[in-house]
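Please see the structure below; I have some questions.
With one protein chain removed, the remaining protein chains of the complex are shown where they sit.
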Amino acid sequence: MQHHAERFVVRTPGRGTQDITARVQDAVAHAGVTDGLCNVFVHHTSASLILCENADPQVRRDLEAFAARLVPDGDALFEHTDEGPDDMPAHVRTILTQSSLNIPVERGQASLGTWQGIYLWEHRTAAHQRRVTVSVVGS
Amino acid sequence: MQHHAERFVVRTPGRGTQDITARVQDAVAHAGVTDGLCNVFVHHTSASLILCENADPQVRRDLEAFAARLVPDGDALFEHTDEGPDDMPAHVRTILTQSSLNIPVERGQASLGTWQGIYLWEHRTAAHQRRVTVSVVGS
Partner (left out) sequence: MQHHAERFVVRTPGRGTQDITARVQDAVAHAGVTDGLCNVFVHHTSASLILCENADPQVRRDLEAFAARLVPDGDALFEHTDEGPDDMPAHVRTILTQSSLNIPVERGQASLGTWQGIYLWEHRTAAHQRRVTVSVVGS
């Protein structure tokens, strides 16, 4: 059994999803582990991770529309507004989704389903740099 | 330390929850690990996993009613409709819940609370076969 971790930074142009599947698979490959588990972790509270359908980009546009309706920017409910009308919604969206994903490793790869892609979801409207760590445990 | 993984398929009759606690506990038992961690992963983007109250089946019916109200089938917000009015809601429901569960292993078993059951939640209205992997790391 061994453990391997590596980090990368995702530069986001603002709100929306970024496909990081290939970067995660690269990190898993570097671990040199055939079977085990991998963890993908984002070190922020206004960006999150999702496993989402990877075939039709409209799925992620519809997801964005749903999130915008569920947690509207500038909602009068929110009193934490010093950092902008999109900041508190970004925290709520993060908590309703994932800060980490945990995926089996088989044959040296994260064993995703056919339609599962790994996306970093930036919830702030401004561009950000988001730190991600991929950890692999296995043999 | 060792790693063990096994897969099974859950045949769902359509939308609703399936108790997979016993199947997960069987896989954990097969691992022969006394203490460690287990990961339960579903390889799909329109079915998910939840830890839910296991005593009163009404809890899961109420949960289903809540999800149906929060993410209505056929919602005019959604443009990804080629695969049916329940497809985009199924993706959203999956993202709002879990694709994997991570549970401590103690005394050779997933150490669930008294009222915690492990459920696969089918979000599509049609019957499906859902692949699940249970991984165990420990000693």
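The chains carry the letters A and B, assigned in the order they are written, with residues numbered from 1 in each.
In this text, contacts are C-beta pairs under 8 Å (C-beta built on N, C-alpha and C of every residue); 3 or more make two chains touch, one makes a residue touch a chain.
Predicted model only: the values in this text are computed from it and were never measured.
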Which one, A:V9, A:A22, A:A55 or A:I95, makes contact with the chain that was left out? A:I95
Thinking of the whole complex, not just what is shown, which of B:A29, B:L77 or B:L112 touches the missing chain? B:L112
Identified contact with the non-displayed chain, of A:R11, A:H30, A:R69 or A:R131: A:R131
Option touching the unshown chain, where B:V28, B:L101, B:L120 or B:V134 are the choices: B:L101
Of the residues in chain B, which ones touch the absent chain? 1, 35-37, 50-53, 56, 58-59, 61-63, 65-66, 69-70, 96-98, 101-104, 106, 111-116, 137-139
In the full complex, which bits of chain A touch the chain not displayed? Write them out. 1-3, 5, 39, 41-46, 70-71, 77-80, 82, 88, 91-92, 94-96, 98-100, 102, 131, 133, 135, 137
